[in-house]
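Only a single protein chain was left out; the remaining protein chains are all shown in position.
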Amino acid sequence: ACGSSDDSGSDSGDSKDAGDTNIGIVIKGLDNPFFQHMEDGINAEQKESGADIEIQAAASITDTSGQADKLTNLANQEFDCYLVNPISGTNLIQGIAQIAAKGTPIVNIDNPVEAKAADAAGAEIATYIGTDNVAAGKMVADQLAKLDSDGGDVATVGGIAGDVTSAQRIDGFKEGLADSFEVVQEVAANWDRQEAQTQAETILQANPDLAAFFVANDDMAMGVARAVAAADKKGKTLVVSVDGIDGVASGDIDAAVAQYPFVVGKMGLQACEAAALGEELPEKVDTPIALITPDNAKEAQDAFPEPPNEYDNPFADLLGR
Amino acid sequence: MTTTTAPPASRGTAVAERLRQPSFWVEWASVLGLVVLVAIFTVLDPRFLSSGNIKTMLLASAILTILAVGQSFVILTAGIDLSIASTMTLAAVAFGMAMTSGKGLFLSCIVAVLAGAAVGLVNGFLIAKGGITDFIVTLGALSAASGLALILSDGRPITVISAPLFKLSAGGFGMIPYTFLIALGVAVLAHLVLFSTPFGTHVLATGGSVDAAQATGVRTARIKMAVYLISGVLAGLAAILLVARVGSAEPAANTTFLLNSVAAVVLGGVSLFGGKGSIKGPVFGALLLTALTNGLTLLGVSQFYQPLAVGIVVVGAAFLTRFET
Amino acid sequence: MTTTTAPPASRGTAVAERLRQPSFWVEWASVLGLVVLVAIFTVLDPRFLSSGNIKTMLLASAILTILAVGQSFVILTAGIDLSIASTMTLAAVAFGMAMTSGKGLFLSCIVAVLAGAAVGLVNGFLIAKGGITDFIVTLGALSAASGLALILSDGRPITVISAPLFKLSAGGFGMIPYTFLIALGVAVLAHLVLFSTPFGTHVLATGGSVDAAQATGVRTARIKMAVYLISGVLAGLAAILLVARVGSAEPAANTTFLLNSVAAVVLGGVSLFGGKGSIKGPVFGALLLTALTNGLTLLGVSQFYQPLAVGIVVVGAAFLTRFET
Amino acid sequence: MTTTSTEQQARPMGDVLLEAQGVSLSFGSVRALADVSVQVRAGEITALVGDNGAGKSTLVRCIAGVHTADEGTIRFDGEVVAFHAPDQARNAGIETVHQNLALVEDLTVWQNLYLNREVTGGFGPFTYLKKRAMRSGAQEMVSKLAVNVPAVTSTVRRLSGGQRQAVAICRAAGFSSKLVIMDEPTAALGVQETARVEELILRLRHEGHAVLLISHNFDQVMRLSDQVWVMRAGRCVAGRRTVETSGEEIVGLITGAISQ
Partner (left out) sequence: MTTTSTEQQARPMGDVLLEAQGVSLSFGSVRALADVSVQVRAGEITALVGDNGAGKSTLVRCIAGVHTADEGTIRFDGEVVAFHAPDQARNAGIETVHQNLALVEDLTVWQNLYLNREVTGGFGPFTYLKKRAMRSGAQEMVSKLAVNVPAVTSTVRRLSGGQRQAVAICRAAGFSSKLVIMDEPTAALGVQETARVEELILRLRHEGHAVLLISHNFDQVMRLSDQVWVMRAGRCVAGRRTVETSGEEIVGLITGAISQ
């Protein structure tokens, strides 16, 4: 029940337990496992703390204004803190401004709110928690250089053309790519496995000697892997991606850099609880990313949704856990 | 000279009479649907009708309303504009580029509208003069316009920071946001054009029967061009509101607006076969669709159940139009 | 007794005669478009017609072809099935769940087809008996079916590992994949049903003029129900091929298939106003769309220029149908 | 209506095949039919006349199952019937040539002629159309009526006004039925075609079918019909045996100059 909504509101000065906090959450898509895990992390923390939460998601990964509507909608209700994962750097800015005007703290996860825009709206983001997509792309590029020292032609398979996250990953990958490699083709497959597979099949027709595919997420990587297998190029044409622990474990994907959306979600809610309790938050927290290779895939799978290695969680300390 | 119509009825029976006409229900279905929906949501959660939430809904409805008006004109001529959302995306990118290159707000707005108008003109020309089916032309334009938006923006969102724009998107008179007033103005103007000018009659005639309209000398090709132009211009206007709302011009197309704009029009009692309908219907259709998502969010309906609920409610609302002759 | 038709012409002039009829060009536009496209791509890159690439294209076209056939039946009655892609998604999830729960391939296939049929039946019932516009019913079904798919799968892809399925998706006779043969079989059957059975004539009559069809006693409500059922069943069949192709059932709705299925039908010369068209047209329309994406990727056209190119080519291909009467 | 019963008994008449009693129908505020009662006898040509908008076509549409009457009963072949759809009427043995012809413009002439009466071979799911048979059958039917015979493979959209009318008439007359209703069948027809249709109507009577004929052509009505019903502003104002009335009386009844 909305236990806290009947007391005087968002003044968070009094000593409260995290279980009394009431938190509004808006995340990105809903038909993608990445966000499922994020939601799982949020729910796991909610079980632990007993906070009241309300989660809303955009209708699709391009639904920028629909997502904005959802946040403005929640902004009208009384929450002690808001947790947001915006589709783009600015699309939620109106709701954020509204919330900031009331003095309610905002925690930003996964995709950062653009600093300039937040300034213009007079909003301060309590903290940003997420992975650096550019860094993830770079890490994949480094691993690719290790797997194939000869180099060669590479193709990238992105999400929806114009998608921010996808572009960051591909930019990072291209930045980190060794000189021996050359990106010969960049396609967009709408985050869809079937489309990624069809595109990859065609690319393999055009570039039979392709050294590797870089794929922007795990779902599409599975489709690409299938295309590679069907063309009898397994091992010759490598498939590397952001995300895809299971794919690496099953041998379909050759290497991946895993993000931990579960951790992003969990830490996000913890941060929000802490903020609602009036704690001072660190400005930016990087959540772990991990390079997954066939050697450590099993281990990573077992540890999932948490990363296999220890990581810093400043918010757990703030909440006294 | 006998007439088959009944003698002038008293006011009371005249109303009863209107209520008995199926066309009445078709035209007012979206209004009725909205009222029922509002009633249900309010009972389930009184915050639904709080001034804050009303403002939220009106704010959220402005863009869709403008698009629905543009789509109405096209559908009234028995056409369809599948490119409406992509045109908005392209116009948004054009607007964003103009703003960041320092063209100033006013000039940038003109750029946005011109970009929309350009797509509309091409659509209209290919359909009316090229004789290509609307569906294909505008499907092609959907693809081409979003491609252009990607090329122009290099696939990256263009952040637009502008104080007056932000004010436009966030401000209002009491609980009536400025953007909603703009949408309302567009709707009123569209209503007048449709029902009080020869042009409007010719739009309806073109949609009702191209052959008959042509035989009486209506220049149906011009009318077709005009409605696509209107649709494009309104998409350009909507683009400005979109950028104001989300603070940036995003090149990735927003496909929900396409289906929703058509849904608003059809829920508003406009026949997809053209020739009959109103502006008020689609406007209320747009409000209905906005209120629906808003209410479901407010009630905290889980994200997976929302599409199911939307599907059921949309069909339920349309059930009111089923008496169509 | 004079007749206005010319005396039986020699074979040569009969062909010339057919070529002069606009309806001929409408019907064969997609074929012609495909030929022109293939010619251009082959000139630009000879690998386009390599056996490997032909196989790739045929493989990629099977699902769209089946959906286009289903969509054709609906559009021939002047309806539209906007839920076709979501129905496929739902059926895929149902199939995936049946497979993972150990129901076996055969039973699971039946589950998939039944899931598709169920959506089709609901659509048909609401449209034919409920009297609600097709657009709204199937738009509602689009939303509801994808919601159901999300709920059932809990939003996660369901991996389906099955040797026979893999064989089905990857194997073939030479460069003709099995899945393409299935699609071809569906198309041939559909062609026979449409042009060689009373049912087919009644479908055309219902689309051509509901009133006239009804006046001659055609049960147009039943025909409407039947075409949505056909569309649903074929979406179920397509779902099996989709899962076989990608090795998992994805709950994410795929709007590209929706727009492409309608585009294939319209490019294939079927009128959106119903009553006239063929099955061969849409099949070639589907091949054309597949060849287009394939060719652009093969040529290495950048992702931002692809949508633009697709838009232009689609309109260009439709230019061939512009002689429509 | 009761006044006519004595006259009817005066001559040898066929059995009553169709009897409408007290039929009323309103469209919103327009009362298109008000308490209409008419009879159609087997082996006779019954005419229905009246001004434009008098309600003739509406009555026909009620009989043919297109509309369902608000009030009143219709008896056909001895039984009270309530057709809710045209196929029920058609299956019961009523074929109709509607005033708007009810042709599907984009189907061919032969497809329209055989619509819902297709000639098929095979059985069950293996039923197929015998197109050749239908084409030649159609050719034969049409050439009996039309002068400028249209190609039966051309679509109806391409036919002239009179050619369409001929197709619609062929369809109604081509399949054995108890009652053939024709709503202004010769309105668009030329001299020769009109003569052929009149022959056809007489042949139908000769073969024992009942024909209900709506026509504004008094010559035709007086020449062909056995019985005339007169409608005015939604009411059936009179019924006469044709031999016992005159063109003038009928005109008077239609205009209201003679009030019953």
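Think of it as A, B, C and D in the order they're written, each chain with its own count starting at 1.
Convention: contacts are C-beta pairs under 8 Å (C-beta built on N, C-alpha and C of every residue); 3 or more make two chains touch, one makes a residue touch a chain.
Everything numeric here is computed off the predicted structure, so don't read it as measured data.
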*Check each of D:Glu19, D:Asp35 or D:Asp51 against the chain that is not shown and name the one that touches it.*
D:Asp51
_From B:Ala60, B:Val137, B:Ala183 or B:Ala205, residue that would touch the chain that is not displayed_ = B:Ala205
*Please pick, from B:Gly70, B:Gly140 or B:Gly275, the residue that touches the omitted chain in the full complex.*
B:Gly275
*Which residue from D:Ser26, D:Thr73 or D:Ser160 sits in contact with the chain not drawn here?*
D:Ser160
_Interface residues of chain B (partner: the chain not displayed)_ = 1-5, 192, 195-198, 201-202, 204-205, 208-209, 211-219, 275-276, 325
*Could I get the residues of chain D that touch the absent chain, sorted low to high?*
27, 30, 50-54, 57-58, 99-100, 146-148, 150, 154, 158-163, 165-166, 184, 187-194, 216, 218, 233, 251, 254-255
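What we mean here is this: only the chains that are shown with their structure count from here on.
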_How many angstrom lie between the centres of chain A and chain D, each centre taken as the mean Cα position?_
73
*Centroid spacing, where centroids are CA-atom means, of chain B and chain C in whole angstrom*: 29
*What positions in chain C touch 2 or more of the other chains?*
146, 150, 154-155, 303-304, 306-307
*Could you say which residues in chain A touch two or more other chains, in rising order?*
30, 161
